[in-house]
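Note sheet for the following structure.
Only one protein chain is missing; all other protein chains are in place.
Chains here go by letter, A, B and C, matching the order in which they are written, and residues are numbered from 1 within each.
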Amino acid sequence: MALEQVLKPSDFATEVHNDWCPGCGDFGILRTIQMALAELRMEPHRVTIVSGIGCSAKTIHYVKTYGVHTLHGRALPYATGVKLANPQLKVLCLSGDGDGLGIGGGHFVNAGRRNLDMLYVIHDNGVYGLTKGQAAPTLKLGVQTKSLAHPNINDAVNPIWLALAAGATWVGRGYSYEIKHLVSLLKQGIEHKGYAFLDVLQPCPTYNDINTKEWYGGEDRKDAESGRPLPRVYKLEDEGFDPVVHEPSEIEKKTTQALEKALEWGDRIPIGVFFKNEHVPTFEERILQRVSTYMDNPPALQSIAGPNGEPRTDLTRLVQRMTFKGE
Amino acid sequence: MALEQVLKPSDFATEVHNDWCPGCGDFGILRTIQMALAELRMEPHRVTIVSGIGCSAKTIHYVKTYGVHTLHGRALPYATGVKLANPQLKVLCLSGDGDGLGIGGGHFVNAGRRNLDMLYVIHDNGVYGLTKGQAAPTLKLGVQTKSLAHPNINDAVNPIWLALAAGATWVGRGYSYEIKHLVSLLKQGIEHKGYAFLDVLQPCPTYNDINTKEWYGGEDRKDAESGRPLPRVYKLEDEGFDPVVHEPSEIEKKTTQALEKALEWGDRIPIGVFFKNEHVPTFEERILQRVSTYMDNPPALQSIAGPNGEPRTDLTRLVQRMTFKGE
Amino acid sequence: MAAPTQVNDLSWLIGGPQGSGVDSSANVFARACAAGGLHVFGKREFYSNIMGEHSYFALRAHTNLVRSHIDSVNVLATFEAETLFRHARAVTDDGAIIYDPSLGKTRLSDIPTIEKRLRAELQTYLISHGVGETLDDMLAASKRRGVALVPIPFKDLLEQIADEFQIDQLSKITRVVNMLAVGASFGILGFDFAMMRASLEDVFRAKAKVVSMNAAGAQKAYDLARSLVPEFRYRLERVPRKEPRLFLTGSQATALGKLYGGMRFQTYYPITPASDESEFLEENEILDLDGHGLVPEAETPKDKAASMLVVQTEDEIAAVTMATGAALTGARSATATSGPGFSLMMEGIGWASINEVPLVITLYQRAGPSTGMPTRHEQGDLRFALHAGHGESPRIVLASGDFEECIRDGFLSFNLAERYQMPVIHLVDKALANSYATIAPPNLSDLRIDRGLVANGNNGYSKDNPYKRFDLGNGPVSARALLGQEGTIFWNTGDEHDEMGHITEDPGLRNAMMEKRFAKLDLAAKEIPQDVKLTYFGPKDAGTVIVSWGSTKGALLDALDRLWAEGAKVGYLHVRLMSPFPSAEVLAFLAKARRRIAVEMNFGAQLASVVREHTGVAMTHFILKYNGRPMSNTELYEALRSVGKGKAPKRTVLTRGA
Partner (left out) sequence: MAAPTQVNDLSWLIGGPQGSGVDSSANVFARACAAGGLHVFGKREFYSNIMGEHSYFALRAHTNLVRSHIDSVNVLATFEAETLFRHARAVTDDGAIIYDPSLGKTRLSDIPTIEKRLRAELQTYLISHGVGETLDDMLAASKRRGVALVPIPFKDLLEQIADEFQIDQLSKITRVVNMLAVGASFGILGFDFAMMRASLEDVFRAKAKVVSMNAAGAQKAYDLARSLVPEFRYRLERVPRKEPRLFLTGSQATALGKLYGGMRFQTYYPITPASDESEFLEENEILDLDGHGLVPEAETPKDKAASMLVVQTEDEIAAVTMATGAALTGARSATATSGPGFSLMMEGIGWASINEVPLVITLYQRAGPSTGMPTRHEQGDLRFALHAGHGESPRIVLASGDFEECIRDGFLSFNLAERYQMPVIHLVDKALANSYATIAPPNLSDLRIDRGLVANGNNGYSKDNPYKRFDLGNGPVSARALLGQEGTIFWNTGDEHDEMGHITEDPGLRNAMMEKRFAKLDLAAKEIPQDVKLTYFGPKDAGTVIVSWGSTKGALLDALDRLWAEGAKVGYLHVRLMSPFPSAEVLAFLAKARRRIAVEMNFGAQLASVVREHTGVAMTHFILKYNGRPMSNTELYEALRSVGKGKAPKRTVLTRGA
């Protein structure tokens, strides 16, 4: 599927006017997606990006691959349908945190049960951006961002933990201002054989005045000596964290270890790969057990009609049990 | 709220004909609910039981308290509405595993964020009983129960783990044939200050021919010497498991320990309390911060009209900023 | 004194608790009839329950095609008490009751599953007949009317079988009672027992022992019953026949039509009665290619394996959106559901419509509102299907009235969806879906697959002339590209969009897109042939015209056959295309009718309201039914006669059915 020729991120740019707020963390995500696709030398028409609704969901209009901007909370099932009907496509799926974890929470849980070969990215900004800053499911209890009338009354959901519980076989977290790191995560997620989930910390300067770029960067707490900020975000790989389930017997250990990391927040916020387990059969493999021709001749690519529209499907075998022959 | 007089389980029985299949595990759950309510001396009119749709959901018609049999997957939000509008009611909520974890998965996740003082029970039978035995979200990958055309193609979701991830502050599992134990769990769950989640292993003899009473009871593997079955189900408390978060610093440890237990299945299946944490403010307490009269004068109990229907709400203060006085 | 023997015109009913195997007895009975060359029509009634509540099958067998049930029963067969209490009154005076004499002392009040209201009604009946409350009393009342009683000692026969086949526990073969009841039925009807044997072989196939055991039992019951009632008025005889017959349900018919139409992807979330179709498809995912219709003349070579994918989703929102995602790739995709599931699909349908996605939704109507009566019948979702989803979005709505229409509409749905690039809602009602019958295999040789205007990368698109998914330049239908087709990158959004598929809020573009979308509906109205839109039966100049839709077609045609035979000048306009609504065509048939009768299985006379909305013409009479039971041709015949005589009120509500 990869092309011979070298691609540039700008090969994945459209002419659509981008109307995100200045300084929005979504810009970083957009750029890294374009970079990752270019680095992977993906042919644009073999990639489909599906999104829900929200500021984040507008991303697809800025990327020159097939782009399907769907309904609030429903990115995952649309993406699943695309991938299942044509497993030869690369499918990326994008949601806001409200989209993916609030209204889309049920699909989030159930997508984990399938292990379909695709990457799901959540733009994690703590707020409902497009509807003007209400609390999203990732905003912590008691926090009061700019446009809230009262401190947040709901506890936050932990996307990493939830993805683990749901059954994602690759779980990572990126930060939209760690460009190179994020590109690498996107590439890993895309290339992971199975269902990959990537949480991306995405500052929303307009509505989330708590988890800002400055906050993630630790600008409020400077090193006494150097005067340099002490970033809250750190990389798991820098600490020698090994997320890979090397053999099935390690699953429990690696899961617990991922969970421990997932619980870190505040002063130290890990980014990187939390968990990777390729010992679970993908959904495609499971289907192959039922339909041996599935990968070569999937639903989207089958010929259903002859040259003059004659239906090609032969129901003989099927109606056999329903037929009473004449005498 | 508790009554002086002694109540019998039969005080909570209705005359409605019970149409579950013979041997259904739901009978045990029904009986234990009636026993728990009696033992807690609940006044029937102070209890509301809300259910979704499924065989399990019919339970409410057999219990003599307020019973609200709602929509498939929606038991939790209905129950939440009841409880929020009248926090003086005891609210129990019942779902099937399909109801609670499949179609209701989004509410499952978001209910955990609230920590509203109620008990949610899932009848965990691995199948969609009422629609004739399709795979439910708790059925394991590759398993083929009676009425499936193919082995199950989806991975199972782990209700205990998911409840922990969602934020339930009391998490337990019971077995519908361990009556006394289940009564005790129900009582603990009801009395827990906050959102309690109880998974109940419920054999469905009609459609789940894998996780049967015999299987849970270990009748397929008998002790070589005694010839007695070696039950798969065992009690956490029998092994000295302490699920309680005694102080906030223990949260992580207790969570991981609960998770480890949650991952056990197959030869050893733990029942009992996995996790209990009372260091999270309940939703009611959070509301009190905003509305100090909430518990005494909740929405359901306020007087809104005078004796002749005069609206009692005074909007003066509210319209002040919208008003331009005459000169 | 005795009326002449009635050959090959029978109404048979068997009942028993859910889960006790009544369904297979009905199946064996029907297949035996079909094997003997008879036509059959059967309806199922059961509670929303897994085990124990009453279920029954009412079956008609006839030399000619049968399309509906009637109220009366000629042979009632059962092995337990509840069925008898519920249905004995429906047995004709010249009919027979096959029952278990050991249950004679069972009291009405012993049966907890009989509803209070019905119990009271039965008590009144028994009192009025001056008898007590037991089954024997009920039988006595029947016998007094002339009904033949056929006591079958089920347990004794079972014991004989157990002996013969060396079965250690009777409980292992309790299900054989079902076949005893069938055998006894055929015994009094004098039907060739070889047909029953063939039927048993057919149904139990590989399991030779099960076949012989059941056959042996049935033979015993057959002989016994025959000896008890040697001269029964009703008889079934084999009919020699050259042409093949299909024996199927409405769900299966719909599935066949969809498969034949090239469907390759279907999603579903379990729900009664829609899941039947999906489960049938799930069992038949591997397909053959290059057939020539349903029953080809000869075997044809297959070139390549074909298959379809059926996906059980986490809910119906996922079902509709997943099917839409699949449709974007070019796979012919559908989802099938019933009311509650359909209610969850509103947003998804709107998205498919604004994005011009060819999506098919098969909507199996059941009795609503809300959970309603999940296993009961209604035509209650017409209005909802027409107006489904917020805002204004075109869709095609088709409603099938019989099995052939199920097949054709199943097929056609995909053509229409792709030609007009919009969702198609295919309405089937439960009474049709769950009925089973024999039909002559429809001639489908006229069916052709029409994939509409499809773009591809070779159409000369380039940087300066990019592919435009929603091109406004060439009439309302733009060439549709599929995800993955080189040279045709496009975008979709639920927002109003420009020609490329990007979001726009430009008022001018907005108007152009709204008009484009709805112009497709106008086009469809023009192009869809009249015989798909509606069918008119009866004399052209009828002063009385019935307007109806869906499953009532069968009962209407059966009732009309009688009315026409009596010389009634009644026409019947059967409407199949609900959107775009064939206003002019409907008006043409209604304009001159003095009496216009809506016949619908709903409270609100929904089609009548649609007719009035589009033509201004109001119905003069309504024959409606909403008790969850399908219309029998008996009650319909009576109601129509009474309207014909000018004696009917404006609104007649039919209430029959157990």
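Criterion: contacts are C-beta pairs under 8 Å (C-beta built on N, C-alpha and C of every residue); 3 or more make two chains touch, one makes a residue touch a chain.
Model, not experiment: these values are computed from the prediction.
Colleague: Under the definition given at the start, what are the shown partners of the omitted chain?
Modeller: The chain that is not shown is in contact with A, B, C.
Colleague: Can you say which of A:Gly112, A:Pro137 or A:Gly174 touches the chain missing from this structure?
Modeller: Reading the full complex, the residue touching the unseen chain is A:Pro137.
Colleague: Please pick, from C:Ile127, C:Ala440 or C:Val653, the residue that touches the omitted chain in the full complex.
Modeller: C:Val653
Colleague: Among C:Trp12, C:Trp351, C:Tyr420 or C:Trp549, exactly one should touch the missing chain; which is it?
Modeller: C:Trp351
Colleague: Give the residue, chosen from C:Gln123, C:Ser370, C:Asn474 or C:Gln530, that touches the chain omitted from the document.
Modeller: Answering carefully, the residue with contact to the hidden chain is C:Ser370.
Colleague: Using the touch definition from the top, which of C:Gly52, C:Gly217, C:Pro340 or C:Pro442 touches the missing chain?
Modeller: C:Pro340
Colleague: Hey, which subunit C residues sit against the chain that's not shown?
Modeller: Missing-chain contacts on subunit C: residues 47-48, 115-118, 338-340, 342-344, 346-347, 350-351, 353-355, 367-376, 378, 380-381, 383-384, 386-393, 493-496, 498, 503-511, 514, 518, 602-604, 609-610, 612-614, 616-618, 626-629, 653, 655, 657-658.
Colleague: Hey, which subunit B residues sit against the chain that's not shown?
Modeller: Answer for subunit B: residues 14, 16, 43-46, 48, 50, 53, 58, 60-61, 64-71, 74, 76-86, 88-89, 106-107, 109-110, 287, 290-294, 297-306, 308-319, 322-327 touch the chain left out.
Colleague: Spell out the interface residues on subunit A facing the chain that's missing from view.
Modeller: So the residues of subunit A touching the unseen chain are 17, 19-22, 53, 55, 71-73, 98, 102-103, 105, 128-132, 134-135, 137, 149-150, 154, 206.
We adopt the following convention: only the chains that are shown with their structure count from here on.
Colleague: Take the average of all CA coordinates in subunit A, do the same for subunit C, and state the distance between these two points in whole angstrom.
Modeller: The separation of the two C-alpha centroids amounts to 42 Å.
Colleague: Just the number, please: Cα centre separation of subunit B and subunit C in whole Å.
Modeller: Chain centres of subunit B and subunit C, defined by C-alpha means, are spaced 38 Å apart.
Colleague: When the C-alpha atoms of subunit A and subunit B are each averaged to a single point, how far apart are the two points in Å?
Modeller: Those two chain centres are 31 Å apart.
Colleague: For subunit C, give me the residues that contact two or more of the other chains.
Modeller: 314-315
Colleague: Can you pull out the residues of subunit A that are in contact with at least two other chains?
Modeller: In subunit A, residues 106-107, 109-110, 287, 290 touch at least two other chains, as defined above.
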